[in-house]
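All protein chains but one are shown at their positions in the complex.
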Amino acid sequence: MIIAQQKPVKDIAEMINDCQKVLFVGCAGCVTVCLAGGEKETEVLASSLRIMRKLEEKPLETVTFTATRQCDPEYIVALDNLVDGVDAIVSLACGVGVQYLAERFKDKWVVPALDTKFIGGSTVHGVWEEKCGLCGDCVLHRTGGICPIIRCSKSILNGPCGGSQYGKCEISKDVDCAWQLIYDRMTALGKLDKLMEIQPPKDWTKSRDGGPRKAVREDVMID
Amino acid sequence: MKTESKLQQILDSGQFAVTAEIGPPKHSSAEGIRHHAHMLKDYVDATNITDNQTAIVRLSSIAAGVHILDCGIEPIVQMTCRDRNRIAMQSDLMGAYSLGMRNVLCLSGDHQKFGNHPTSKNVYDVDSMQLIQLLRRMRDEKMFFSGEEIKEHEPRFFIGAVANPFADPFEFRVARLEKKVEAGAEFIQTQCIFDMERFERFMEMVRERGIDERVHILAGVTPLKGWRAAKYIQTSVSGMIVPEEMVQRLKNAEDPKKEGVEICIEQIKYIKENVKGVHGVHIMAIAWEEVVPEIVERCGLYPRPKAN
Partner (left out) sequence: MPCSGTIDHRVIMHAFEDGADGVFVAGCMEGDCHFLKGNIRAKKRVQHVKQILDEIGFGGERLGFYNLSAAQGQRFAEIVKEMTEKILQLGPNPLAKSAGKEGGAA
């Protein structure tokens, strides 16, 4: 899922500095799971800003709403009735949601309350880690289920590099060397010989480098 | 395939090669580089010029190569995968070749977080393995990395790579070295050796697989200026091993610099005599290039053979 983290409340306050009425929109999707922009976080943020602004003697009127998801046009239609007279819309969704809101409410000042960080999953409750490199051309079958694009700091496809030591990446003792993990996994699977095959350079056109991407399912398009 | 590289000539003729390293400056004057080149000229067969080592911005490897070539030393251009995509790599290397360079060392490159521009984007479009393979193909099959034909004047480099016997997983290091040889590496420079025992174990596995008969391995050594340098490498550089005895030996030495040089000489002599399969030595005395001539001489490696 997409993992995001809330920006410092002061930064958000700055963005809506000259606004008097603000709509805070949460998202019940990924950001609820990673405890950054769900219903609860949305209300806590609204409450925080109300208190902050009251202390500045510049009161803030807030409206809150949590959409099922902000990344689907049909789920943000409900906001149409809430945006009247609003000076700004603070989206607690990932970057996608913010853009959907900005797209639908072109005449409104839409700002992000979160920084969209990465796609990953939870390890223990309260900790989320980056797992997928979004390369558009998955090679997990070649690496025992460990993504070399993003879990290796150098996106090496024929690793490990010379900086791997004691199972850790050279950039930090807190980062596992993906290639140590791959080596261990492939050894356990009895497929170490596969790592002797030279993987050719990646076709980065399938990744970010090819420009904004699109996915289509013709068979479900009825309009 | 033969190239015009003098280093290749010396290695292929079975002679024990000596290479050293020059670190370009953090400014735009080549004076220091030229000074070091003149100093090392008669004591080495070729010299590496590092490529923004530790991700610190320095005068480029290829430009420095032009300077040292002018001073009479054969350069070994270093190319990391961190800063250039495949387009820039090919372009820069063709340029390097046109300027007279004949040796390239392919490496992944230290992550930019270690350098003075940690907020920059890294490239890593291709990794070192792919770079070796594609450079080899460029030369032997006259092809750009994309597969397109190079109609004429393809760059014909003597291709090198690195091996680190001190990184993990240890058992896989030799396999990866073999993979680099398969990919087309013709000479190898190892990370600097302080843990001789581990290096010997590594070389044993190398010989078992016959890798020493397919590629020229040069053992990397570094003279240490004192126990603090040793300690720093021991604790803060990923992928290096420095035995505690070495740190202590330098700490207890009356003249640590002298001791550092002694240790280096001992290591080279030991390797030459006892570690089969090593075809040369790579002396990395960054910021202490002055000490290389003495080391080469006292190891009985002076004068250097003349290449044709």
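Residue numbering begins at 1 within each chain, and the chains themselves are lettered A and B in the order written.
Convention: contacts are C-beta pairs under 8 Å (C-beta built on N, C-alpha and C of every residue); 3 or more make two chains touch, one makes a residue touch a chain.
In this text, all values refer to a predicted model and were calculated from it rather than measured experimentally.
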- What are the shown chains that the omitted chain is in contact with? A
- If the hidden chain were put back, which of A:Pro8, A:Gly190 or A:Pro212 would touch it? A:Pro8
- Check each of A:Asp18, A:Glu57, A:Asp107 or A:Asp174 against the chain that is not shown and name the one that touches it. A:Glu57
- Item | Options A:Asn17, A:Ser48 or A:Thr68, residue touching the unrepresented chain | A:Ser48
- Interface with the undisplayed chain - residues on subunit A: 8-10, 40, 43-44, 46-55, 57, 59-64
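We take it that only the chains that are shown with their structure count from here on.
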- Separation of mean Cα positions, subunit B and subunit A [Å, integer]: 41
- Item | Partner subunit A, residues of subunit B touching it in the complex | 81-82, 86, 107-111, 113-114, 122, 124-130, 133-134, 145, 162-164, 166-169, 172, 175-176, 178-179, 182-183, 191, 238-239
- Complex contact set, residues of subunit A against subunit B: 153-171, 177, 180, 183-184, 192, 195-196, 198-202, 204
